[in-house]
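In this view, the complex is presented without one of its protein chains, the others remaining in place.
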């Protein structure tokens, strides 16, 4: 497989994994920045993540214009992806999802913060963007570059942002990283809801979060990726890792 | 397939999807108004939704009289369907279910209202009908046209009504719509129970609910339908859509 | 199949269904009174319910003595079954289980009562038997006829009793009935835990419970049985019903 074909295959797998792990249902999407052109990204046509095949993948300019649609209908909310790539040179993959564990934090004042080491990648405190603040009563969908830029500004340099009454965006340096952080964002939300009912929570300290992120390597994502591929019924092809092959 | 055969096939699929998604268990049912005769509806014989085959489907007059029973036993609560079709010309499909997420709202004073955009179709506030108010101590089953009319009156022009200690009714313009709103009614109930434990909830505003409903098209239901068909092991046959083919 | 062979087959199916629906895990058991001899009952050898085959089934006298063990080890807690059959001529099937939804009610003062019509068969209020009251600090297992009679006395004429820090016993007129009431006991416990968090609960009234039980027929159990057989991967063979074939 060419490098580009490998990326497309990984993007299909990412969709299937996010569906299998319950992060997305019939809605939600994951994109990757084009490996050869920073001004483009790849995203499926409008289809449920669990159903996506390689031929569903389309290229887009950062303003959301499809490059070669061939009659395929794009996601109305594709602008989310372009606006994040536009504002963050470090970001190479983006997930937008409606995880049922995460949404309760988007509609209440309860802060979402790392409760265990595996979840440190969500950032010390996940902010919430409310479409109503700047855009008033809408259907909550991010269907313009203007709305998407407002959302990207709320994300800032962080790995994740919540969207009030809607879902979340997770951004990172690779497909494997954003899938990993999406799944552990969901787990963190679950754990936090359970722990709150038991009493005051000792969250990870800032120093601990920094220490986890500093020592996290590709092998962490890789271990989970093999496992999630198996659960999603996708072939797993070990990737050369960009860190030492030490395990965890 | 003829248009009628297509509807019957869709109705079988609707039963299987509602079972797969946990909205119905061994009980609950979904009907469709006859596509050619407004004074009839189609509903399975008395059987668990997950087990239903095409030959289980029966036609009924709006008063619940079977047209051609051929020895098949009907649901005792079929009257629910007829009474809703009788009172609502806009309704072409009806679900009655006992979703375990929804029932807690039927036995408490907690209001059930849209917490996220996908759930706007449940209506701004889902009312509760209590069989005991007009009929006293019964087995709670809606087994007469009189009880069914009382329930339909509580539904009014809305998309859904709860039944105290029993379940819910969801009514709409198509099979796909009532299945969609049943599943997202269940999700909304789940989300609301989780969010309540975190603090005060920012529900969708009336303006947001209106905006979602105004822009919701057949493509939204279609995206989910393909996904749910796959999960339920049913063939999926893309339907021509009655709106622009823009995705979400 | 002979009538007895049919009962044995149904008992295997009951074990598989209770495992599939999460009422039992590796532990728990279901018995049936011998169809031809009121002084005997049939119960599996000591094995996890999901693994049970026809050859695992053994006959016991009401005092727990195996009739023809052929080297098969019986459940240490088989006495539960005999003591209930001994004290209740109306009982023809018994389930003992550790449902994780039910146990929280056994260790707290929260009353367990029907919250919806499907659950009326659990009785107006499920009592709790505590082994410690009469027997002090034990391993909580009911391994003597004396302990089992104490438990049966707490059950009295009711359909179900909880066992503190242990589980529950459900007794009834048929295998299908005790399986049905075990599964809906579990559901009721789930629903009640959810509803409590929402506010004060409107339980079924005594009049409603009586009305449900009065009108409940074999067709209700049969509808669920077909569904549960399908989920448990067991063949389903429609049984002649002892009530009118009206559906629900």
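In order of appearance the chains are A, B and C, and numbering begins at 1 in each one.
Here, a residue touches a chain if its C-beta (ideal position, glycine included) is under 8 Å from a C-beta of that chain, and two chains touch if they have at least 3 such contacts.
Note that this is a predicted model, so its numbers are computed, not measured.
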Ask   = For the chain that does not appear here, which of the shown chains does it touch in the whole complex?
value = A, C
Ask   = Of C:104, C:127 or C:199, which one is in contact with the hidden chain?
value = C:104
Task = Using the touch definition up top, pick the residue from C:8, C:141, C:173 or C:210 that touches the left-out chain.
result = C:141
Key: chain C residues touching the omitted chain (full complex)   = 25-27, 45-48, 50-51, 73-77, 98, 100-101, 103-105, 107-110, 130, 132, 136-141, 164-167, 193, 196-197
Ask   = Please identify, in ascending order, the residues of chain A that touch the omitted chain?
value = 115-118, 187, 190-191, 194-195, 197-205, 207-208, 210-212, 214-216, 219, 223-224, 226-228, 230-231, 245-248
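The rule is short, and it goes like this: only the chains that are shown with their structure count from here on.
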Identifier of the chain whose CA centre is least distant from the whole-structure CA centre = B
Request  = Note whether the interface between chain A and chain B is symmetric in residue numbering, meaning over half of all numbers used appear on both sides, and answer same or different.
outcome  = different
Key: Mean-CA-position distance for chain B and chain A (Å)   = 33
Message = How many angstrom lie between the centres of chain A and chain C, each centre taken as the mean Cα position?
response = 46
Task = Could you check chain B for residues that touch two or more other chains and list them?
result = 197
